[in-house]
Every structure is written in C-alpha cells, then in structure tokens.
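Before I ask anything, let me first share the structure, which is written out below as structure tokens.
Shown here: the complex without one of its protein chains, the others still in place.
Our next item is chain A:
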C-alpha cells in the first residue's frame, strides 16, 4: 500500500521495452533489493520471508536497450500446485521472459540451488545471481562460480546488493544473455526423470532435483568454518529463550514507544506554534484582500486549522515510529516474534505468521491485510485479515498517545510521565494481542472451522540494517504517503465541520443538530456525540479523529487557541471529558471499523463483501459493548 512507484509504471512502458526479464528466487534472498538497484525504484525491503507479496514492475536501461523487470514474490518451490507458487510458476512459463534472474542467497546455496534448477527446467535463458556474497564470505563459504556456471548452463554473477558490489557485472550478464552474446544451454542430465508439470510426482521431482542440487553444491561450494552465523546463534539463544525471550520483546516494544513519545513531544509543539503564526499572517492577508467572511472562515478556520492539527499532532509520532519500525524489520527480529508467539496462535487455531501481519498492521492496517498473504491456508489467512484491525495503526497511535499523556500522565512533560505512557502503550498492545487471540479462537471454532494447516517459518540471520538509508526512505515513502492521505481527508473534513458549525437553522447550528442527535447514544457508551461524529467523519483516515473533535468543540463556542497538550486538555475538560471519556475514546479508537483504505484492501484480498462487512461489524460491536461495560463500571465509583 505504501508503494507509490508501482502505479507510475504503465502499459506503454512495457511495450517500449526491448527485453522482458523477471527476478525469481526463494523468499528473503534480496530480490527486491536487487530490483531496486536495477530500476532505481523504491520497493520496500525487509529481512523476513514474505516482505514482497505483490508483483512489482520497473524499467531500466542497460547500454542501448530498455529492460522491463518484474520482481516476483519469493517462493520455495515451483513444483507445488498450491497458492502463490502457481502464480509465480505460470508467470515464469507464460511470460516469455528473455532472461530470468535467479537470485540466490549464498548462505543457503544448497537449498536455493534446488529452486534454481526448478526454474531452469522451465526456462533456458537465465542468470544466476549469487547474492549476499559478503555475508557468505564472512562465514567462510567459498563458491566456484565457473564450475557452477558449467553445471547450470547459465552465467553466474556474485553480488552483494546492499553494497552495490557486482551490480555492473549483473547488468552486463543480463544484457549479454538477452542480446544473445552469451548463449545459455540446457544441462539435460539435471532434469532426467523430472516432470515438473505433474503434481503426482511431487516427491519424486523434489527428491531428484534436490539430489542434483546437493551434488552440484558439493562440487562447487567449500565450507571453511564448521559453524555458520555464530553471532545469530548467540543472539537467538537470548532472544528466544524461555526466561528472556518474552521480556526482551516487551522491552523492545517499550523502548520503541518511549522514543516515539519523548521524541514527538517537542516537534509537535514547534509545529503548532509555527502553524499558529502562519494562521495570523493568513488572517492579515485575507483581510487585505477583502475576502468575504465566509471564505475566510471556510478556508482558515475550517480547512487550514484542521490541516495544521493533523500535521502537528500526527506527523511527529509517525515520523519517529515508522523509521524505527523499519529498522526492526530490517534486522530480522520480526520472524522471531512469530516464532516466540506461535504457540498461542496455534492454540487459537491461527497461524504464527499472523503476528508478522499484525506487526505490519502496527504500521498500517491496509499493509497488514495485504501482508496476510504470507499465510498459505485460506482459513487462517481469513482469520488474520479479519483480526488485523485490532492492531492500532500509525494513524491511531498518536491519538492514543495524546490521550494517555493528557489524562494519565499529567500534562507536564517529564521523564516519569513519558515512561508511564510507554508502559501504558505496552499494556494496550498486550490487550490488542489478547483481543486478537480471543477473536481468532472464536472465529476458528465457529464460522471458520477447519483443520489446522502446518507451520514452517524460516528464521533468517540477523543483519545490520542500513540505518541512514532506512530512516530516510521510510520517512519519505511511508510517512509522507500516510500523512498525505490524512491531509487529503482532513481538508474536506475541516470544511464540512466548519459549514455544519456555521449554518444555522432556527439559531441552532447543523453541527449541534448532528452531535445532539448522536449524544444520547454517545453518553450511553461513555463518550459524547462529538466523539461519535469524529469517528464517523474519520472513516477515510483515522488520523483526523482528534482534529475533528477539537474543531467541533471550538466551533460550538468555547474558543481556545490550541498550541499544546495543556490547552488541549483544558479544552476537552471544559467539554466534560473525564477519565472515563478518555478510556472509552481509546477503546473506540482501537475497536471500531477499519479505515476506508483498509476496507477496500479487505474487499480486494477476500474478494467478498460479506467478509468485508464482518470485518467492519466485528470490531465496532466489540468496541460499543466494551465501552458500555467500561462506562457502567466507572459510573459505580
């Protein structure tokens, strides 16, 4: 969902290209990184299986020829007749590629060779790209490229895409294969007794190919060290151990939140001061232009004010959390989370990989829903899709952080209050995981009954993230994209609120009619009409909820200029907010229908209106019930 570049690639470009090439390989061997380096695009990468689940296309120019490059989702086998692998296989067979670049992780070359052989059985023209060769060298793995090339009948190129090493050679090899300078040949003895198009012979096929892979690898690869990835082994001992595994996971989450809370506070204040300053100047400008009051009101009090709130409240936490999260993603820690928590998911009839989708949901639920594709079994995938929205996304996080800061940690910003907020956030995430598990269980024994599928997950070695590059990229791509969407929604929302607040029918504004209408229901579940209204108007983007609330309160008379949490707290208190209101708003924020983008994604992924409606109704109903109970209990005290 974050990828902005895919759309820019249209059909015209394809027909313009001289050659078609595809990137294929096992998951997490660095195909997307190679793709990005070749095309100059910015496909998202991460150190875990299943980061790329969609096809990405791009173009590049090598010498005088234009190449159209397709980045295929990683898969473990072409022999299988299930799921995504069929798609990849069909694509390789039917796409009539001029050259297939088979990307291989040198560290696990033996298994990867088996995949390479499968690809070579359906296509002749290929380049074998030995990626991550620097890592393999550190591990004492020596690969004889010439020998390998003879055994496979294709050119072999060593690369380490993160350091750009070997990319020129790769480009040259691709060019030579496509233009016919290098002739690939089919090594018949590799495929004797293999019939890739027959499902029945699966076991025979894979054993045969695997044997040949073993043979080639023992001929061409030398291991100089007995233990590989010693560092990863040591880290895994700590990060997945019985005693320290879970505490470290929570602590890491806590540190992430704490940095976000602390780091976001000051920029938030600077931004709102800046916007306040610009607002005054805008008033002067509009005055100078003799703009009618309606225009000034609509544009400045409505659109501009809402926009500035969205940016100043939402931008700083997003700009800090997104890059930090990307770093964790690149390090290879996410699969360990899935590994650590799988037992509970398994007990609830769900799949351990669901926690990967949940972790993505923490960034953006639409991405999380798309990410559910890594789960092979349809039943468990559906469970993961329906429950993804229980993870509060980046658009909802700032709302929760702001409310926690104001109502639970005291508005004075100190070390202890920031630690308190971080601790509360961990509590909220644990609560979200709990809800997800409960609902998964309920779904798996009721409407989604069925046999549990198997769980096989690869744990890649830990890798040092490219800190600077990751931060810059995730800031520019993810943060600005999400913010852009929020701003696009906030502008019309601001205008609507202003109009509603300023159009009067018999001395009562339309806004008041609306909120009064919703108020009894709102009060019943511990909030008020304005908050309900904000959630309804916030459907296109959750980021706008708090700004709409502020706008509505200010429009209804109590005019306060908002520039800090302190003043926001006063504004909310003046409008009758209590601890109960804050708690219920946080609950509603976590448990309500997904935003419109996520709903569309769910529709696309499930292909069913029914499940989309279920995914909307389920959290909303839960949120309302939970708020009712909370409000009822709080009233007792």
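We adopt the following convention: a residue touches a chain if its C-beta (ideal position, glycine included) is under 8 Å from a C-beta of that chain, and two chains touch if they have at least 3 such contacts; residues count from 1.
Assume contacts and distances are computed from a predicted model.
One chain of the assembly is not displayed; among "ABC-type polar-amino-acid transporter", "FeoA family protein", "Glu-tRNA(Gln) amidotransferase subunit GatD" or "Elongation factor 4", its UniProt protein name is "FeoA family protein".
For the chain missing from the display, the contacting residue among A:89, A:111 or A:381 is A:111, taking the whole complex into account.
Touch with the chain omitted from the figure is made, among A:90, A:207, A:287 or A:516, by A:207. Of A:137, A:169, A:269 or A:458, it is A:458 that touches the chain left out of the display.
Contact with the chain that does not appear here is found for just one residue of A:241, A:273 or A:608, A:241. In the complete complex, the hidden chain is touched by one of A:55, A:283 or A:344, namely A:344. Residues touching the missing chain, restricted to chain A, are 76-77, 79-80, 82, 107-111, 114, 202-203, 206-207, 210, 228, 232-233, 236-237, 240-242, 245-246, 335, 339-340, 342-344, 346, 352, 376-377, 451, 453-461 (touch as defined at the top).
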